[in-house]
Structures are given as structure tokens and as C-alpha cells.
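Read through the structure below, which is laid out as C-alpha cells, and then see the notes.
Of the protein chains in this complex, all but one are displayed in their positions.
Moving on to chain A:
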């Protein structure tokens, strides 16, 4: 009983002090600002790829026999929509990004292509897969996607070729693959 009275009196004291120092409008305004800020925070353009990079302990999103099911938020997963026809390692997991090679590699000017569907905007894009060359196989984020992939006698659509033709120093050695967009597929 005594403990409860002491608790009640403490709360009453805090409430009276707060009421004396702040107006209702100021309090509600600050609360509103906090709530709005909290709501908008996830929409700010922060780099989430670092968080995903930390979270990836192994290759994720690998395709199974049920087919390729694209997503549009995790570029380091095999099922990211741009990777629909990659057979190899994602440069994004090897020190590069979705569209840039890792340091010390050489970028091939030649590529195989595929049409990949982006579920984020319901559009299909032409992707020109470029290999980064001149180093041993990266080995991380190994993907075997074959959406629209054709045999070697249609080489422009074949992902089984070491696509290092034209890379600096004639390095015909595969390290990883990037997935730059050419444009919307007609």
C-alpha cells in the first residue's frame, strides 16, 4: 500500500512538472513530428546493400526446377530479376557491384544477352551480361540461371562461354559477371 502511494505521488509530480513546462500544442506537435519522422525514415535513400551484404552467408535465391522467380530488392541473390540468365558468380558479391567489376579485373567489351522481367515495374529489359576477367573464378554467389538461355550455336544468347573476348591483356579467364541494362525490350 505504501509502495503504491509512493508510485502514485511520483507520477503525479512528473505530470505536474511536465504540464507546467510544456503546452499541449507543443507536446502534440513534437509527438507528431516524431511519428512522421519514424514513418518516413525507411523511405530515405540509405544504402541497404551493405546490410544485405552482411546478411549473406551463402548464395541465396538459387533457381530450382520450378523455374526462375524474379524479385526486385536483393541484387546479391541469384533470383534478382536482372540475373535471369547468369551462369556464374555475381560481381556484386566479389568486390564489385551490379554494374561494375571488382578492383584488379578487366572488363570484357563483349557479352551475351537476355530479356529479363522486372516485377517492380512490370517491364521487360534487355540485359547485356559482361564478364570481369583476369582473375581466378570468384566463387561467391554462384548462380545457374537459364531463362531464355540458348545453346552454344547461338553464342549471343549462350552463358556457357568464357565471355572475356576483348578484355585487357587478352585475359580469357573468368572471375565474375555484371548485369547492366541495355534498355527496355520491345
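Quick note on the criterion: a contact is a pair of C-beta atoms (placed from the backbone, for glycine too) under 8 Å apart; a residue touches a chain by one contact, two chains touch by 3 or more; residues count from 1.
Please note the rule applied: contacts and distances are computed from a predicted model.
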item: Missing subunit (named according to UniProt) among the choices "Methylamine dehydrogenase heavy chain", "Tryptophan synthase alpha chain", "Dihydroorotase" or "3-oxoacyl-[acyl-carrier-protein] reductase"; value: "Methylamine dehydrogenase heavy chain"
item: Contact with the hidden chain (one of A:63, A:128 or A:185); value: A:63
item: Residue ranges of chain A at the interface with the undisplayed chain; value: 63-68, 87-89, 134-137, 139, 142, 144, 146-155, 158, 160-162, 165, 169-175
